[in-house]
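Right, one structure below, let's go through it.
Every protein chain of the complex appears in place save one, which is left out.
A and B label the chains in the order they appear, each numbered from 1.
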Amino acid sequence: MDTAETRDNVTLGEGSSDAVLSLRDVSVLFNNKAAVRNATFDVQANKVTSLIGPSGSGKTTLLRAMNRLHELTPGATVTGQILLEGEDLYRTSVPITVLRSRIGMVFQRPNPFPTMSIYDNAVAGLRFIGVKDKDFLEESAHKALSEAALWDSVKDRLKAPAATLSGGEQQRLCIARAMAVEPEVLLMDEPTASLDPVATKQIEELVTVLKQFVTIVIVTHNMQQANRVSDNCAFLLMAEDRTGELIEFDTTEKIFNDPKDSRTLDYTLGRFG
Amino acid sequence: MSSQERREFIRTTSAKSYRRRALSSRVFTALLVIALLIAFVPLASILQNVVGHGIRYITWHFLTTSQQLPSITNTNGIGGIGNALAGTAVVDLIAVLISIPTAIVLAMAMFEIKGRWVVAVRTAMETFIGLPSIVFGVFTYVSLVVTTHQYHAYFGSLALCFIMIPVMTINALAALQSVPDTLIEAGLSLGLRPSRVMLHIILPAARARVFTGVFLAFSRAVGETAPILFVIGASTLPGFNPSGQATTLPTLMWSYLIGAYPSQREACWGIALVLMVTVLFFNVLSRIFVARTQRS
Partner (left out) sequence: MTTTHIDPPTDDGALSAGRERKLPTGSDRAYGYTLWTVLTLVGVIVFYFIYVLVKNSIPGWQFAGWKMFTTTTWSFGDNKFGVLPLVMGTAFTTFFALLMAVPIGVGAALAIVYLIPRRLQLAVSSLIELLAVVPSIVYGVWGALVMASWLGNSGEPWLKRVAHGAWPFDGATAGYGMTLGAIVLAVMIMPIVTAISRDVIVAVPKELTEGALSLGATRGQVIRKVILPSCKTGIVGAVTLATGRALGETIALATVLGGVTQMSPLPDRAFATGSTLAAEIAIDFGAITGKAGNVLFALALILMVIVGAVTYLARSIIRRNERQFQ
């Protein structure tokens, strides 16, 4: 990638071949009122991309548009293109349930299925999409739980209810659950928002390890977290008309040390938000 | 299996199973919609019959004159329901006058007092809500009618108290408990006595929810037949005397339903319409109070 060119373009990585997810002029509207407007950036393969900005800037909305989960809200529409490896999520003939299994998601609050065991949670996604082979399921559970750094502590109690785990462990189980279906992209919506500092640190470490297996997009409130874990960073801000806008997209280093927009600097220095 | 192979396998399985999964999902949701539609069939049938057959009975004559016994020469001479309306008014009014204060004070007592006795009474009230209403009829009959050898309208009121007081009490207690602690502590910190706090702070704050329970209980009691059937006797004269005998709308329906003449059975629809409108009126009132509490 040519850094000189990206500097001029703002939209770092546009057109580059290693973009897993590409947003082109994406707006998300609820009942024809835009929540996020005209966002364009690329999510690069095996990198962590963070979305930062004050509340109301549309980070979570944009993230949920990336696996069409925002459609659960009545009146939601998306304009522009979101391309998953070149395939437009909103115009493809591939059904949304098939697409979603290629884009994992981890939520603010750990949400393991409370009636299922740890093992059943880990392979829930595989079972949903019709995998029946017992050996394959067991192997997947082992692999996914290992990737989520949970295997050693749960390997002797795989049949225990997921609710018996601590909050941090539950969140790692949710990561394992998402990883088990081998997604290309993992979306994380403030995954440490409800965790204590120790569990938060563990998840952050996990994120930096996981990127070798999967491309990660993470929404975070916490600028230090974005700085620590992400390679690229998108800064969003609410405009006058209360619509979120992408102010700047660049490498995390640039965003935090040498931003082009003064508002980005103000925000990262903690002057507002 | 390498990571790439695993991914391939999962993607193919996902694509292959999609049609089956989508179809079964569609079949399942279709079944849910069918269940919802079936759920409406009995409602439609009941409303259609009650309104369809009942509406032509709604005349001034039917509502104000007393019932008559049809005879061989006048098989359609059933008269009206004036006596049943009067009887319903007397029986239910007395029941309400007893139930409301009793239930509210009882709820206050359960709110203020702790201990096994309170738990026992509360459990009894919760259980009473679910008991078959006929057992209250049996109880009232044996404890009042058998001992006095008489039928009175107010016996029916007492029987209805067993239906109403538990519902009102449990609702009122939930209402009192929903009052924010901060409000109560503010009152106490002003040095108000517990009775003042209850009457001037807690009760007014809980008022709407208390009334919800009152109307809910009443709308249920108005339609009750089994508890009062054996204790109020019957009266074909429109009277408002609590110690006389009485006929109410449900008991009149019961006697017409098992009556000998087709005209009596047909008239059940007319009474049913009057009864349903009454019950719905109070049920809607309780819903309005619910809506009000949710807004505030």
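Just so we're on the same page, contacts are C-beta pairs under 8 Å (C-beta built on N, C-alpha and C of every residue); 3 or more make two chains touch, one makes a residue touch a chain.
Because the structure is predicted, anything quoted here is derived from the model rather than measured.
Taking every chain of the complex into account, the absent chain touches A, B.
For the chain missing from the display, the contacting residue among A:34, A:51, A:65 or A:174 is A:174, taking the whole complex into account.
In the complete complex, the hidden chain is touched by one of B:100, B:164, B:203 or B:216, namely B:216. Of the candidate positions B:94, B:110 or B:208, contact with the hidden chain is made by B:110.
Considering the complete assembly, subunit B touches the hidden chain via residues 14, 21-22, 24-29, 31-36, 38-40, 42-43, 45-46, 49-50, 102, 105-106, 108-114, 117-118, 120-135, 137-139, 141-143, 162, 165, 167, 170-171, 173-174, 176-177, 181, 184-185, 188, 193-195, 198, 213, 216, 219-220, 222-226, 229-230, 250, 253-254, 257-258, 265, 268-269, 272, 275-276, 279-280, 283, 286-287, 290, 294. For subunit A, the residues in touch with the chain missing from this view are 67, 69, 72, 74, 97-98, 100-101, 103-105, 107, 109, 111-116, 124-125, 127-129, 174, 177-178, 181, 187.
Simple rule for what comes next: only the chains that are shown with their structure count from here on.
The distance from the centre of subunit A to the centre of subunit B, with each centre set as the mean of the Cα atoms, comes to 51 Å. Residues of subunit A that touch subunit B in their complex: 95, 97-98, 101-102, 126, 128-131, 136, 139-140, 143, 181-182, 213. Contact residues on subunit B toward subunit A in their complex (touch as defined above): 1, 3, 6-7, 9-11, 13-18, 20-22.
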